[in-house]
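For this depiction, one protein chain was excluded, whereas all remaining protein chains were kept in their positions.
Note that the chains take the letters A, B and C in the order they are written out, and that residue 1 is the start of every chain.
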Amino acid sequence: MRLDPTPEDEAFREEIASWMRKHLSGRFAELKHRGGPGDEEAFPELRKEWERELAAGDWTCVGWPEAHGGRALSIEQQVIFHEEYARAGGPGRMGHIGEGLIGPALIKFGTAEQKQRFLPEIVAGREFWAQGYSEPNAGSDLANVQTRCWQEADGSWRVQGQKIWTSLAHESDWVFVLARCEPGSKGNKGLAFLLLPLDQPGIEIRPIRQMSGGSEFNEVFFDGAVAQAEHIVGEPGDGWKVAMGLLEVERGVSTLGQQMHFAYELDLIIAAAKRNGRASDPAIRTRIADAWTGLRVMRYNALRMLAPSENGAELGLKREALIYKYYWSNWHRDLGKLAMDVLGAEGDIVTDDPAIRPLQQMFFFSRADTIYAGTNEIQLNLIAERGLGMPREPRPAN
Amino acid sequence: MRLDPTPEDEAFREEIASWMRKHLSGRFAELKHRGGPGDEEAFPELRKEWERELAAGDWTCVGWPEAHGGRALSIEQQVIFHEEYARAGGPGRMGHIGEGLIGPALIKFGTAEQKQRFLPEIVAGREFWAQGYSEPNAGSDLANVQTRCWQEADGSWRVQGQKIWTSLAHESDWVFVLARCEPGSKGNKGLAFLLLPLDQPGIEIRPIRQMSGGSEFNEVFFDGAVAQAEHIVGEPGDGWKVAMGLLEVERGVSTLGQQMHFAYELDLIIAAAKRNGRASDPAIRTRIADAWTGLRVMRYNALRMLAPSENGAELGLKREALIYKYYWSNWHRDLGKLAMDVLGAEGDIVTDDPAIRPLQQMFFFSRADTIYAGTNEIQLNLIAERGLGMPREPRPAN
Amino acid sequence: MSFAFTEDQVLIRESAENFLGDASRSDAVRAAMETTLGYDESLWQRLAGELGWCATAIAEEYDGLGLGPVELVLIQEQAGRRLLCAPFFSTVCMAATAVQQLGGHVAQARFLPQIAAGELRMSLPMLGTSAQWDAAAAAVHAHPQGDDWVLDGGVALLPDAAGADWFLVCATLSAGGRGLFAVPAAAAGVKLTSRQTWDATRQFADVQLSGVHDAVRIDTADSLADGLPRCAALMRLYLAAEQLGAAQQCLDLTVEYAGGRKQFGRVIAGFQAVKHRCAEMMVKIEALRSAVYGAAALAVSEDGDSAALAMECAAIKALASDTFYSCAQEAIQLHGGVGFTWEYDPQLYFKRAQASSHWFGSADALRGAVADRLLG
Partner (left out) sequence: MSFAFTEDQVLIRESAENFLGDASRSDAVRAAMETTLGYDESLWQRLAGELGWCATAIAEEYDGLGLGPVELVLIQEQAGRRLLCAPFFSTVCMAATAVQQLGGHVAQARFLPQIAAGELRMSLPMLGTSAQWDAAAAAVHAHPQGDDWVLDGGVALLPDAAGADWFLVCATLSAGGRGLFAVPAAAAGVKLTSRQTWDATRQFADVQLSGVHDAVRIDTADSLADGLPRCAALMRLYLAAEQLGAAQQCLDLTVEYAGGRKQFGRVIAGFQAVKHRCAEMMVKIEALRSAVYGAAALAVSEDGDSAALAMECAAIKALASDTFYSCAQEAIQLHGGVGFTWEYDPQLYFKRAQASSHWFGSADALRGAVADRLLG
């Protein structure tokens, strides 16, 4: 067990840092620290250009195999990449669903043709993806998919139904969808995993207005929307397997970058507290100390998660991985409240002040952190059942 | 709605206060603030004498009807009595199970002969009672009574089984027991409510050692123990009804006295904090302020509970009554932790110092507060189901 | 001693409950939020005029109903539950209280009958700690000119200021000391700047005073210093009552939603974790309710110890802020995905919870004040 970097690691760290200094400047400078969760609507076009800037520097899909256009970076190097990207204020990645979710799924489950068709566009920052999992009546109950699909005579697929909480659908080119291909099937059986272009008559996107006023989530309505015959990933009926493999990947190295952004937010809070005098309030001091401690916990927890397991357990079953989502989301929600309590009355007023506005957005958007991607309640069930071997929730027979 | 006392109330308050000043002195002085929960083993004989002192002053069973030897005090006056008794440091009442539980049950459900036999002894402080409800496998599940009873040819009852968490069994003369009189019956059906003298061959009392070292609870083993034919309360099979009427009474005016004792404990904590300098620690200050606020909440909540309900709802279904046990027990458990954190290392050392020892006992014994008489978990179920109309817990079919 | 409400008090509560349950539903609140005034003028006219709520706690000698904190608390609880958009809190709970507690008889006779009649709207900033009062007074200077006072300076964050007829302003006197002044909104030299807030159910503006001549001084002798503890106590109590009602609505919305929403084939209200968390909300809310009612009763008791009342109301405002916030947070959480959407109501309560958490002092500051009394 060691934290000291190798000389190669240090050189690599400096390489990214210096690339970021050079390129996240000029017209891209206004993207610094922008576009993360809660701010995804910021500068969409410029952020797409930024994706191409990254691609030109070979900084997209850095963990992918070289055969698919990636850099095949080691876990350690990916950690360094994400940390330095975020430390430099690198903007929220428009390409992250392509790079982090559908790309890896295609590499694992896709056909040679699918790989050839889609991966280069993702690597190049030319095509952007949205995900279609959740449905209005299947919030935490992800497997309760009502959206249907069926195959036409020409082999193409049609999709009918509704997805919800689809981020950036209006800024994306493609969507992947989990739909029921076997009528009458239940739960995670009988599902298909389909790829659809968003710009087609059978798809309508309606933004969902959030409490903060923004609308980075959408409802997506499918009314006979078409997926080409060759755009099913895996076999019909295997959709759940593809989707779950992909969720697993979500808990990856990018968490280290997320933590750097959290640290940036805490810095903003500390600066605000020093500015308005609340840095001398004992209760605020204690909460800031706790928030800092949480950052240390998250960093070490993520490093633990990413280390090879002693007993070969898969990532998702490692104890530190089971708790991670619950820990960070509740920590972040508390950070939002801390930010507002530090700002006091100043925080109540709508403003564009870059020292305040990001904290306000964080306060509101962090409400979603403990809800999306498995609510607190679902997380605690999973931890108790998988981590502690306690009895599963009774589920009424279908 | 008014808090101002009437002149009669004030005179009554002064009457008790002055009686207590005069009588809780001399040989009784060492009983001040002693004998409450967590300290019930203190001075049992002297506290029995104190019961007779109270009786001589007509201060036992003050809420009972005059016909049964009580004073028929109004609710307001009972509140005043309990407050002044506790404010004066009146010791934990050896007679409280007789006066507060079995006496009222006999008044409501007992035969004329039972009343005549038992009530005067309770009023006079000559006979003391223990309760036998809980069983090792029926902690929160009170109705899961395994103790059996059957009637002999001579009409007497025999009891076989085990009760647990029986306070002061070794200091009591009688015990009331809920036992299953209909073999094969389940839950709250088929139970009998019996009165047994404790000093008989069929009864063995074994103390349960608590974490603090004391043993105020006991296990009571019944091996063919005898209750006389005329010592069943209500009909065979009606035991649950008698027992539940009696639990209801537990949430009564005596809570106001309990609160006075809590206030005394907070005073000890404040004095300790001033003595050792922790009164200047901001976190301790906040917690002391919160504890004080909780005392105000409890006082007003109890007064609300005791006021006539607008819609005639019975006491146990009033919202403020539903939350009361959960509130006070968790408040008190927190107070125990606060006491120890104020004391610091001093609190870790076993001592007889009257400024410290009561706080240590309170710290340990308050662990039981959130467990006995309905654990936190049972309380929250009741609040959700009765207070909020949420679905009842599923119960496997028997 | 009795903790039961009188029949009249029950009637007042039920009347407020029925009226606001109809007139201040979510759609009405959302419409009012979008207006410049911040509330619906006709709704205000109804409750100030027909219903006579403004007269509740004003003495009969000033044409009020001569009722008191208990009745006003019952109305406030319903107002909070429905997030009533109206200058009721600023005018009746704050300004009338300030005039009654801090003003001389002349000022009381001048303003209270008009407030009671619902004909006058008045606003003042929501100051909590004495440090905030000091800072507010330091920001406005008053100097005498003939029989008039001339005021210069700025007052930040006055609630419902857009429709107010008068502002109450604490100012530093050129001769030293401080005074409380009523300033007509229409006076020359008064400039209003509205401040957009995330919680739009109660709107704020800053006021700039430049050589304003028409200010009326309303305090006399030591009335400002003498009256402040009870004045601050009552304002906090009225706000706590509002927060209580709002917290209750968070729970009610949640229980209702959980009773209808199915996941994994069951209504989520049947999950023990959901039940227990709703039960914990109820524990906090009922504890707060007992405290609010008790403090209201204490405020009308003959005991009259304003320091004790101030301590109690400081504690209760802290409790109310924490309770409201935690219930609003839980309401969002237990609504799941829809909880943080604009369309569902929890967000309205959540924003109000955060904003109100520091009106009249943060919970930390108020607990500090309680600790000061207990520990020196």
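Rule of thumb we're sticking to: contacts are C-beta pairs under 8 Å (C-beta built on N, C-alpha and C of every residue); 3 or more make two chains touch, one makes a residue touch a chain.
Quick caveat, the model's predicted, so the values are computed rather than measured.
One chain is not displayed; in the complete assembly it touches the shown chains A, B, C. Per the touch definition above, the residue from B:141, B:267, B:310 or B:353 contacting the chain not shown is B:141.
For the options B:205, B:340 or B:362, the residue in contact with the chain missing from this view is B:340. Per the touch definition above, the residue from A:265, A:320, A:341 or A:369 contacting the chain not shown is A:320.
In the full complex, the hidden chain is touched by chain B at residues 134, 137, 139-141, 144, 164-165, 208-213, 281, 283-284, 333, 337, 340-341, 344-345, 347-350, 360, 363-365, 367-368, 370-372, 375-377, 380, 393, 395-396, 398. Although one chain is not shown, part of chain A still touches it, namely residues 1-6, 9, 76, 79, 270, 273-274, 279, 282, 285-286, 288-290, 292-293, 296-297, 299-301, 303-304, 306-308, 310, 319-320, 322-323, 326-327, 377, 379-381, 383-385, 387-391, 393-394. Considering the complete assembly, chain C touches the hidden chain via residues 271-273, 276.
Convention: only the chains that are shown with their structure count from here on.
Set against the Cα centre of chain B, the chain with the most distant centre is A. Averaged C-alpha coordinates give centres for chain B and chain C that are 41 Å from one another.
Between the CA-based centres of chain A and chain B the separation comes to 55 Å, rounded to the whole angstrom. The set of chain B residues that touch two or more partner chains comprises 282, 286, 394. The multi-chain contact residues of chain C, meaning those touching 2 or more other chains, are 274, 364.
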